[in-house]
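Structure in structure tokens, see below.
All protein chains but one are shown in place.
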Amino acid sequence: MMSGTLSLLFRERLRVMRYTLSENPVNMLAFVLFGLLALAALFGPMLAPHDPLATNAQDALQAPSAQYWFGTDQLGRDVFSRVLVATRLDLLIALGAVLISCVVGSVIGAILGYFGGMLDATASRVVDVLMAFPLFVLAMALVAALGNTVMNVIYATAIINLPFYIRLARAEVNVRRNLGYVEAARVGGSGHTRILMVFLLPNILSPVVIQASVNLGWAVLNAAGLSFLGLGVRPPTPEWGIMVAEGARFITSGEWWIALFPGLALMVAVFAFNLLGDALRDILDPRLRT
Amino acid sequence: MSAEALLSVRSLSVNFRTRSGTVAVLDRVTFDVAPGEIVGIVGESGSGKSVTAFAVMGILDAAAQITSGEILFEGRNVLAMGARERDAWRGSEASIIFQNPRTALNPIRTAGEQIGDVLARHVPDTATVIRAKVLDALRQVRIPDPEKRAKSYPFELSGGLCQRIGIAMALSCSPKLLIADEPTTGLDVTTQAVIMDLIRDLAHERNLGTVLITHDLALASEYCDRIVVMHAGHVVEAAPVAELFAHPRHPYTTRLLRSVPSIADDISQLQAISGSLPDLRRSDLPPCRFAERCDRRIPACDAAGLMLEAAGPSHTVACRNPL
Partner (left out) sequence: MTETPIIEVENLEKHFVVAREGLLRRRKEQRLHAVDDVSFEIYPGEAVGLVGESGCGKSTLSRVLSRLVDPTAGRIRMNGRDVTDLKTSAFTRSPLRREIQMVFQDPTESLNPRFTAFDLIADPLRQLMPPSSRASLQTKVEAAADNVNLPRSLLTRFPHQLSGGQKARVGIARAMVVEPRLLVLDEPTSALDVSVQATVLQLLDRLRRESNVALLFVSHDLNVVRLLCRRIIVMYLGQIVESGTTEQLFDNPRHPYTRALLSSIPTLRQDRKRERIKLVGDPQSPINPSPTMCRLYGRCPRQQERCRHEAPPLVADADGRKLRCHFPES
């Protein structure tokens, strides 16, 4: 019966989605952009006109042209191909971090919000301390401490994002834990674990998903920022952050395209995820709309 | 009714634009309120009674459209007033008390400040004079220790006290018309009695025309002079209280009366009303919106042009087959 419920819910959602998209064209834009990013991530390496790693000293530092759409960098590599291929890595890092953060954070937050008491009081103070640090600096410290690898960048980003999910889940569960249907579940024989898993977590999915999609934008920026500083991803792997770092040197000498295009890509990605968050909010819970 | 009517709502129709279509919330609503009279608008949820009140006050949602009709206040069409004139009118000539007293008050301003705000808006004066008027208003609604209460915030006050503040605010500029939208829903029964007594006494003292909106027929029977029964956006019957309960003519009124617990001696005597409210988004709504639930339906019920017609002294009913 549960699967039947899921398919019914899904059909409901599709109907609301169609309506919301038609009502607000910006939501359409969000999905289109997200679609493009997803395509770039999935098929980037296949679609790239040039090998992103192939150096070509002759064609170095060339402005955008018909052959090299975004120009070439100081080693003669095609900027467009690199930007395209980098999409996959950046998105994966962001997605990985947000997924871990979201799942772990929501569960912790839900437990805190549900049980309250001393557990909540102490844990919340720990979270407060975590949030008191400048998060980016914390990420740097974590990567430096754990080791300079991509996985650690993912973990570090996940950790610094935890507080948002913990707080969100805690607040949402707190609001719902005294609602009639939770009491009904207790009278109906469900223990605490089942109530959390079956009745509370699924019902806070909407605000959490919305937070996650907005978070994706931030996570992309975070990953790029860390590699800009030399932490995590290392050259010659194409990644937007590294590309901006490398291209920054050349802006003053007039080769603006090396840093601009990866920067633009970052911007588009963050923009797309923020819009996606808004669109999802409209679809999943219109009451949250401002 | 004659030109003496304080408020005359004539054939008011209101639509709501929503995500799922246009909802014909009110259809040709008509009723009068005389000065000093307490008129009860009674109906279940979805009957449009609150929408009527908000339309009269001019505080409908942006999604609402008044498609036809007039609202005459002392002969003037309120709907034709400009925004400024309407703003000045609202609060000084006509006032409203809302359903949930605690949320109807601004939580970050004290009671005294809020009443003072209303006064300052319509009858600007020095702070001293306004302070005196505020205390006077609090005394009028029988709040003990008015100096202390004027400095209290809504969260410090009980529901009953909050509602009295609301009443004080509404009456501070001596309006001629008072609309009370479910003023006691959410209050304890003992508090409800006290608040309703207060409203009735003030209405009589000041010769206010009062509109009491409620779903509680028993409450309306105790405090109102006349009752207007609404169903799905239509006025189905209107009559003086005693007449309505002694000789209800509309099938809905009769069924409603039989479903109220206080009227029955035994649970088997209670009668539910079959069916449910029609979907007001339909384009094929029948002329009588109760027809599909009615056990007295006849073919004539499908004819257009259903109007309120006389059925006794001051008694009107909109039905093709009244009792």
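By letter and in written order, the chains are A and B; residue numbering begins at 1 in each of them.
FYI, a residue touches a chain if its C-beta (ideal position, glycine included) is under 8 Å from a C-beta of that chain, and two chains touch if they have at least 3 such contacts.
This one's a predicted model, so the numbers in the text were calculated from it and none came from an experiment.
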Candidates B:Thr22, B:Ser50, B:Ser259 or B:Asn321 - the one touching the absent chain: B:Ser259
Sole residue of B:Arg10, B:His215 or B:His247 that reaches the chain not shown, by the stated touch rule: B:His215
Missing-partner contacts on subunit A, residue numbers: 1-2, 4-5, 8-9, 12, 179-181, 183-192, 194, 199, 202-203
Hidden partner chain, residues of subunit B it touches: 44-45, 158, 188-194, 197, 215-219, 221-222, 245, 255-257, 259-264, 266-268, 270-273, 276
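In this section, only the chains that are shown with their structure count from here on.
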Geometric centre distance via CA averages, subunit B-subunit A, whole Å: 51
